[in-house]
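Here it is, the structure in full.
Heads up, one of the protein chains got dropped from this complex, but the rest are sitting where they should.
Chain nomenclature is as follows: A, B, C and D, assigned in order of appearance, with residue numbering initiated at 1 for each chain independently.
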Amino acid sequence: MGQRIDVNHLNIYYGDFLAVEDVNINIEPNKVTAFIGPSGCGKSTVLRTLDRMHEIIPGAHVKGEVLLEGKNLYDKDVDPVSVRRDVGMVFQRPNPFPTMSIRENVLAGVRLNNRKISKSDADDLVEWALRGANLWNEVKDRLDNPGIGLSGGQQQRLCIARAVAVHPQVLLMDEPCSALDPISTLAVEDLIQELKGDYTIVIVTHNMQQAARIADYTAFFNLKAVGQPGHLEYFADTTTMFNNPQNEEAERYVSGRFG
Amino acid sequence: MGQRIDVNHLNIYYGDFLAVEDVNINIEPNKVTAFIGPSGCGKSTVLRTLDRMHEIIPGAHVKGEVLLEGKNLYDKDVDPVSVRRDVGMVFQRPNPFPTMSIRENVLAGVRLNNRKISKSDADDLVEWALRGANLWNEVKDRLDNPGIGLSGGQQQRLCIARAVAVHPQVLLMDEPCSALDPISTLAVEDLIQELKGDYTIVIVTHNMQQAARIADYTAFFNLKAVGQPGHLEYFADTTTMFNNPQNEEAERYVSGRFG
Amino acid sequence: MSSQSSAAVMPAASGKTADKVFRGIAYACGILILVVLAAVFLFLLVQAWPLIGGDQGANSQTISDFTGGKASNFWGYVGPLLFGTVLVSALALIISFFISIGIALFISHYAPKNLATALSYVVDLLAAIPSVIYGLWGGLILVPAIYPFWNWVATYLGVIPLFNGPAANPSRTVATVAVVLAVMILPIITSLSRDIFLQAPRLQQEAALALGATKWEMIKLAVLPFGKSGVVSASMLGLGRALGETMAVLMILSPGLTYSFKLLQASQNQTIAANIAAQYPEANELGVSVLIGTGLVLFLITFVVNYIARRITEKKVA
Amino acid sequence: MADLTVDPKASLDGAPTIDFDKFKPTRSLIASRKRKDAIMTVLIALAFVVACIPLVSVLWTTLVNGLKRLNLNFLTYNMTGVVGGNPTPSGGYGGVVHAIIGTLEITAGAMVISIPIGLMCAVYLVEYAHGGKLAQTITLLVDVMSGIPSIVAGLFAFSVFTILIGPGSVNGFAGSVSLSLLMLPTVVKSSEEMLKIVPNDLREASYALGVTKQRTITKIVLRTALPGIVSGCILAIARVIGETAPLLMTAGYIASTNANLFAGKMTTLPVYVYQEYSKLNANCPANATAACVTTIPMERSWAAALVLILIVLILNGIGRLVAKVFAVKSER
Partner (left out) sequence: ACGDNTTASNGNNSSNTSTESTTKAEPISGNFNGAGASSQQAAVEAWVAGFQGTNPDAKIAYDPSGSGAGVKTFLTGATAWAGSDKALSEDDVKKSESVCASGAAFDIPVYISPIAVIFNLKGISDAGKHINMDAATIAKIFDGKITKWNDPAIADQNKDLSLPDTAITVVHRSDKSGTTQNFVSYFKDAAPDAWSYDLSENWPNEVGQGAKGTSGVVNTVKQADGTIGYADFSAVGDLGTVAVKVGDKYNEISADGGSKVIDDSELDSSATGDNRVVVKINHQTTTEGAYPIVLVSYMIACPEYKDTKTAEFVKAWLTYVTSSEGQQAAASAAGSAPLPDSLAQKDAASIEAIKTK
């Protein structure tokens, strides 16, 4: 089931530039944690450190600890590839593999892990993942069509299916709904609600209503000025965050009348 | 000042594919009209027919009339280039010219059209347009820096400044805030409110709160099924649309609890 | 807000004529390519005409003079030449293809940024070395230097018919020429592939990594499929260069007119372009017609190869 | 209209139950994947090393052999009055000034012909033709053109000039024409690729400002693609500047300097390199002084090769500089 993540004194750099400063946060297992905050404050950056995706950017590195069930991801002996197997990620813009069919897209991660999968096992897994991503009914008749033939919202859900198919313990989602219309957004939110029974979920969103609707905890990131490092300003359970925040900046931010 | 647009029996095609069917709409001068509707229903498509941007896509064409102050844009003798000079457009993704400085970006419409402009007139125009786009204070000290060095929200406002610098009568905006954080969104919304004194504004948005906040009239587009042409389902002033729509589909759509 | 600067807005020159003229020029340039190619084809055809429509007795006399009596009709002459041309270029392409892809990936995905920039420069440098210098270098430096290697290959891999020994010494063989041509076309394929790999969408690469793919798996999932068609056209450019290379082949290869695959032995094959260059200066008029006839065959082969390659890639894209 | 009341629970009903342990990677598989990754890394790095060997060897050979005779005298004299291995009155052994002039003029001529045509052809393909039948044909033929052997291009230009101007019209311009035939495909292809990657957003932004198509193309599209186009053209120049076979035929060989591109033979550096290589060595009569050098042709050949490489390097440098100056400022 879901695993807990504890981030201790994490500083995140792009080359020499300190992008995010001294983050400390405890992410509870089997809960949804939302990251909110103004543009450029480092939400995506922090999210990407949780499965060591940050370091694939040339020059990018971190200082500090990220503990997954107590084990520091950034220990020397930890292989980033195996971390990413445990921690799945869904990106802001849908990115199915364009040369693969819908079915192959869902199986892409599994095929890496295990080359000899029986056809029936694979069929079951595809159905399970696509049902999980609320896409099964729409695509079950054309599983062999290319994945990029789907609409934007469908592609996004396909990517979610692809991520859950490898059964990670943690699911990271970076603004998964920003490219979607309201109907697809609803579908994805419902899915998140359902998935949290199995996974620990972290979601970045610009949309505070969304955070309020689906998150159990909310982390508010902020930055003092452009060019300054971002930091975690305030972390609370979602009800507190939106109704009675104990932090002035956070209050000003969540009370903005934004959509 | 702003001009009125009347769309009569407009059918819009991509090659043989009828994308939008029989649109009839009257867009009032000096008002903000919002287009809403699910993904793929043809909002962007309709918007682009209003300044003949639609036809630059190979094979794309229209049937029907678009009257700008009574003159059909699609008459044989109308030069699309001059139409686009009267009708400005701002795109979903900010697209400043990467080879130009901030200043040159603002002046692009003038310069690219080979119009002679004195240095002092140019300075005035740049300041006027940037003030109009609510960006002057942020960039006045670095007008010669490249335009793409700005943040997303600033870039979007720069594009608005570029569009208003050619003094169009109508300003079309396709989801201008979808890539922006709440703070930039606010700035752009304020700007729209202000601009409507001078222009007729049409805006496409996925965000119903936004439509409710800034639009005077709202048009709801819909489509019966994927692959079917989109159509204008319901057009009303914004208060009616969101509070008391006389159309069942529209009611279901706007009452969705979306951000 | 007032439009105080409306004075600045003067009616613009419509630019409609400029538009039309520009479009016309662009169109004309497109057509020009067709015309030029048609002209080249017609030229080849006209010049080769005596071969087709002329006195066949004189033709076979000329051809047997070219070949020392080994062939007396055109097809007997052009066949081995064509075989040699295709063999040498195909080998060059095979050698350089994998290395090029490797270097392109190294630059785009493995090397640190500074090193990658330096390497890009090195590749461009390689592209800039004129073929006559490759000819000099290949003929004078590489031929003696590579003999021990070919000898080793012939000794230990000689059972494979391709590498049947004894290796010729000096190694003025198809194998050596293929190596030189590979070096010559390598930068073309590399630099185009590199540009394409660099543009492989980040999103999909990240998607692959996020699924727990290793770097190589990521490349297989997200980079190579994306680059496929571009790499094919880069290879076609490289192949074109190899098919048409004259000087380097002329200066290195010991030619022969057989259908043999013995890469390590001398005097087995010859390419069309090098053959033209070797025979042209001393050829009489009929001889020139024969040579141009071989050029025409090469032209048609290039056409067919490209047509097929295009068909294949089109199908993949669709 | 799509159904708003999606019941997510319902969607999972009937979903198969999955035993995820089945899909877990085995220890050995993980190890083998790691090994494969490491092997590929090594192979890819090795590819680069392998490619470096010939490069270093070529450059080193040219440098070592070329430096011997590369001096001011060599760069400022031509080959008139050079007899055997004897030194000339100026103390040198002849030089390449005529070949440098020839190479620069003929290459410039080829550029003037092929770059505008190639660029406009690419503009047609990308901006106007939109992948129609004609465009497909042109693209195919451009590929075919890249396979024209250089010697056939030379024959073609030679014959065209013979037909148009008259027999024996061997001049620099005929050389330019044959080279432009070889340059054209590279120019078209690289420009086409570069124009293709100019984002459509920019074109639309420009049209939306009421800018005509021609101005959009010249001032936005070409301007944005300029660095790429420049480096493509440099690649094309590098492709032809070392051509020998077609120039032997069209521009010929002459020992003296001819600065007129349109009349008279013209020597170029590659032809010079080849001619000197063909001479192999020079004769020194029995009574010659010690200043008579029998190996002088090969030495001149290498030195001229070095000059050629230097010219290409300088061109490359200029190209990079242009590309840098006009580079699209990267984000932030």
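Quick notes
Keep this in mind: a residue touches a chain if its C-beta (ideal position, glycine included) is under 8 Å from a C-beta of that chain, and two chains touch if they have at least 3 such contacts.
What you see is a predicted model; the values in this text were computed from it and never measured.
Contacts of the undisplayed chain with the visible chains, over the whole complex, involve C, D. Residue-wise, the contact with the chain that is not shown comes from D:L248, picked out of D:L248, D:L261, D:V293 or D:L306. Among C:G139, C:G227 or C:G293, only C:G139 touches the chain that is left out of the view. Contact with the chain that does not appear here is found for just one residue of C:S254, C:S289 or C:T302, C:S254. In the full complex, subunit C contacts the hidden chain through residues 65-69, 139-140, 143-144, 147, 168-170, 172, 250-251, 253-258, 266-267, 278-285, 287. Residues touching the missing chain, restricted to subunit D, are 76-78, 80-84, 86-90, 92, 94-95, 97-98, 101, 162, 167-170, 248-249, 252-259, 264-265, 275, 277-283, 285, 287-289, 294 (touch as defined at the top).
One rule holds for everything that comes next: only the chains that are shown with their structure count from here on.
The mean-CA centres of subunit A and subunit D are about 46 angstrom from one another, to the nearest whole unit. Centre-to-centre separation of subunit B and subunit D, using mean CA positions: 45 Å.
Of all residues in subunit B, those that touch two or more other chains are 38, 81-82, 85, 113-114, 166, 253, 256.
Contact with two or more other chains is made by residues 2, 4, 33-34, 210, 212, 215 of subunit D. Considering their complex, residues 112-113, 201, 203-204, 206-214, 217, 221-222, 225-226 of subunit C touch subunit A.
Partner subunit D is touched in their complex by these residues of subunit A: 79, 81-82, 85, 110, 112-115, 117, 121, 124-125, 127-128, 131-132, 134, 136-137, 166-167, 183, 186-187, 190-191, 193-194. By the touch criterion given at the top, residues 38-40, 151-153, 178-186, 206-210, 213, 226, 253, 256-259 of subunit A touch subunit B in their complex.
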